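Before I ask anything, let me first share the structure, which is written out below as structure tokens.
All protein chains but one are shown at their positions in the complex.
So, subunit A:
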């Protein structure tokens, strides 16, 4: 990726009177020396794989540690009964996010976006949006380019791995990526795309990676819900004209700074936080004996 900042991408888009996603597409064509058609076909495959992963959810699967399984179906039932305070749309988002996280934990096929642990955030938002607002497939693919462009800048300026920067780098990044994509789907401006990312990432700064037993299960699966919902509220704020006082690129740098200072015990090593609660230790012991 030849861009170091969202600002650069936006400047180029403004200068050439192009969309955000077109700049990212052209960068991919140049980087991998592929045609527009080839690049877009590959992105379409990602979208199709996300859809399949959602449709193939199996409510009866339980992860090998027995910590995860069936919750996506619980949310679905509650949603169908109209029990959810958050309403049907957010309910659909919650359901998809949990289902995808559970499928991942149960060794089903998912799309890492940006990571396997955060694989529920982007599809939960985009597929639910499509379900309720019926988007052309082409436009959903374009929205995925927006997520990828934002993610690449984050990967370049900070990181997208829990082992490097904590959960903020995974769920936080996924949330920032898809917040921008939602703004694009709602025909927001270039600045509003970056601004939504800034708000989304800011909200999740400092989130540590402290998984129980070292597994991508607790708290990871449910974190996908918060990443997805946060993306939507951030997009709405941005579209309403609420502006992040700290620009997106600086928020990304802050995430990098926080991640670098974060102790190793809170970066995927399971030596702190939830992993060393009495419950966490009990599970770890049970897994070791298994």
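Note that a contact is a pair of C-beta atoms (placed from the backbone, for glycine too) under 8 Å apart; a residue touches a chain by one contact, two chains touch by 3 or more; residues count from 1.
Rule of thumb we're sticking to: contacts and distances are computed from a predicted model.
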| item | value |
| --- | --- |
| Missing subunit (named according to UniProt) among the choices "NAD(P)/FAD-dependent oxidoreductase", "L-serine deaminase", "Monovalent cation/H+ antiporter subunit D family protein" or "Taurine-transporting AtPase" | "L-serine deaminase" |
| Identified contact with the non-displayed chain, of A:13, A:105 or A:204 | A:105 |
| Residue touching the undisplayed chain, where the options are A:151, A:188, A:259 or A:273 | A:151 |
| Subunit A residues touching the omitted chain (full complex) | 1, 24, 27-28, 31-32, 39, 42-43, 45-46, 49, 63-65, 103-117, 119, 122, 144-145, 147-148, 151-152, 155-156, 160-161, 163, 177, 213-217, 270, 287, 290 |
